[in-house]
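Heads up, one of the protein chains got dropped from this complex, but the rest are sitting where they should.
The chains carry the letters A and B, assigned in the order they are written, with residues numbered from 1 in each.
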Amino acid sequence: MESTVLRIENFSAFFGENQVLKEFNLSIPQNRVTAIMGPSGCGKTTLIRCINRMHELIPDARVSGKMFLDSEDIYATDPIVVRRQIGMVFQKPNPFPMMSIYDNVIAGYNLNGVKLTKEEKEKIVEESLKKAALWDEVKESLHRRGTFLSGGQQQRLCIARALAMGPAVLLLDEPTSALDPRATSHIEELIVQLKETVSIILVTHNMAQAARVSDFAAFVYLGELVEFEPTERMFTAPKNKMTEEYLTGKFG
Amino acid sequence: MKEPSIRGRILWDKLFKALIVLLTFCSILPMFFILFFITSKGVSVINWRFLTHLPKPVGEIGGGISNAIIGTFMLIGIATVFSVPAGTLAGIFLSENRKGRLASLIRLCVETLQGIPSIVIGIIAYIWLVVSMGSFSALSGGLALGLMMLPVIITSTEETLKLIPESLREASLSLGVSYPRTILKVILPAGISGIMTGILLSIARVAGETAPLLFTAFGSPFMNLNILKPINSLPLMIFNYATSPYPEWHTLAWGASFILIVVVLGLNLFTKAATKKWKVQF
Partner (left out) sequence: MIKERTDSISVELPERVGILMDRSAEDFLAKIRKRAMAGWKFGLSESSFRKILSVAGAFVLLLLLAIFFSLLIASFPAIRNFGIQFLFSSTWDPVRNEFGAFPFIVGTLATSFLALIISVVFSLPISIFLGEYSAQGSMATFIKSMIELLAGVPSVIYGFCGLFLLAPVVRTLEMKLGVAPYGVGILTASLVLSIMIIPYSASIGREVISLVPSDLKEAALSLGGTRFEVIRKVILPYAGSGIAAGILLSLGRALGETMAVTMVIGNSNFIPKSIFSPANTLASVIANEFTEATGSLYLSSLIELGLVLFVVTTVINLMGKWIVRRMGVGE
């Protein structure tokens, strides 16, 4: 029996008058990789931005419904607290350009003015980079700028930065679409391993990737949750006709 | 109907281009003239004594411009203290509020401030500080220069921060960093070299200004480190000496002009190069 880490109830999101998410009901299982799939513009990015409350930063943005992290009502808590417990990695790697690799990983603490001892910081940096499978490659040059790394390494740095905060959920917004195939496979392997420490929600327009790495899959179309199944079942025997058409490439 | 001949039209075309090129190159001649004359008349005046001694009374040989050099630095320092904090914050405000009626109105005010003649700024500093303090002072001169630096700093800060990609802000916010900390610890440091360049540009603008100092800093033959007293500056000294009837003073003015023009043009060229280099970063 899967336990739920994130529960989404009757959730809708709007840009002004335009409704982009329609009455979502979804339970994200703990310590699993859940893929959110669908054609461009279907609302998948909006969904995860609502989870870490970045959607509301856009003027004219509005939501209704509820989301619960464990038992905390996400929309009744300070968004800053929510974002410290739900990490996000973006499509295009965005390490802080003025900071070293070391400072990038620990940025969540430094920028928030948290006082840690040098030993504590070093421990966090090392563990986070190890979890992101980047430690061996950068351990000799921790104090170089983060921008000297390759695309795939930069993305793993961003993952380490998010992991350093010890989030319960990690949101990945098409994390490999800007990377070459080799870097992509590195990150996919990483995702599968990471689920032991953190629950992962992966937005992807790449069906094969979803099939490769995820345990559960949700298919979203035009702002509606069409189907949510364990991945194997969705790909072999989808319940909904639209899901089947998407998976067989009839549209998207 | 007689059509203009092709040869005639081509001739006009060539004549026009020649005229355009000629006039263009003529217009940069004054620059060369100025640089040539100031260098030839001013370089020979410059020596260690010139830079470190105070001006001597009329008739006495020697004398220098040390008080003017120190005064220029002090005035720029005071002006920077007045204008940088307010200007940077206002610039951040404008870059964080791209739309909005208040922001547009403030942008209009900045443009207006930029266009106010420097002598009028001098009048304002006179009314605000000289009258209330009862005397001329470095402080009032610094205020006048600060008022002139302000719009340049606001505009360059706004332009710099607008160039910073949104992804940086998102990265910070997604880590649960609050909005004020994101601006102050991520966005601002990312734009710091552009902002510094803007400050240098505004300094280049005011370093050569005389009119706003005529009845604020007022000038002085002495060395003065007290901001509540009148103070000399390079441009003021050049003005006073150039318009005096004493040839010895004219010579000093050429020397001072050489220093001033080298510093001001040097700052200008430096900031242009720095701006170009910085813009490539993003």
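What we mean here is this: a contact is a pair of C-beta atoms (placed from the backbone, for glycine too) under 8 Å apart; a residue touches a chain by one contact, two chains touch by 3 or more.
Keep in mind it's a predicted model, so treat the numbers as computed, not measured.
For the chain left out of this panel, the touching residue among A:58, A:76, A:116 or A:222 is A:116.
In the full complex, the hidden chain is touched by subunit B at residues 9-10, 12-13, 16-17, 19-21, 23-24, 26-28, 30-31, 33-34, 37-38, 86, 89-90, 92-94, 96-97, 102-103, 105-106, 108-113, 115-120, 123-124, 126-128, 147, 150, 154, 178-181, 183, 204, 207-211, 214-215, 218, 235, 238-239, 242-243, 250, 253-254, 257, 260-261, 264-265, 268-269, 272.
Just so we're on the same page, only the chains that are shown with their structure count from here on.
Spacing of subunit A relative to subunit B, judged by their CA centroids, is 49 angstrom.
Note for the complex: subunit B touches subunit A at residues 167-168, 170-178, 181-182, 185-186, 189-190. Those residues of subunit A that touch subunit B in the shared complex are 52, 54, 57, 80-85, 87-88, 90, 92, 94-98, 107-108, 111-113, 158, 161-162, 165.
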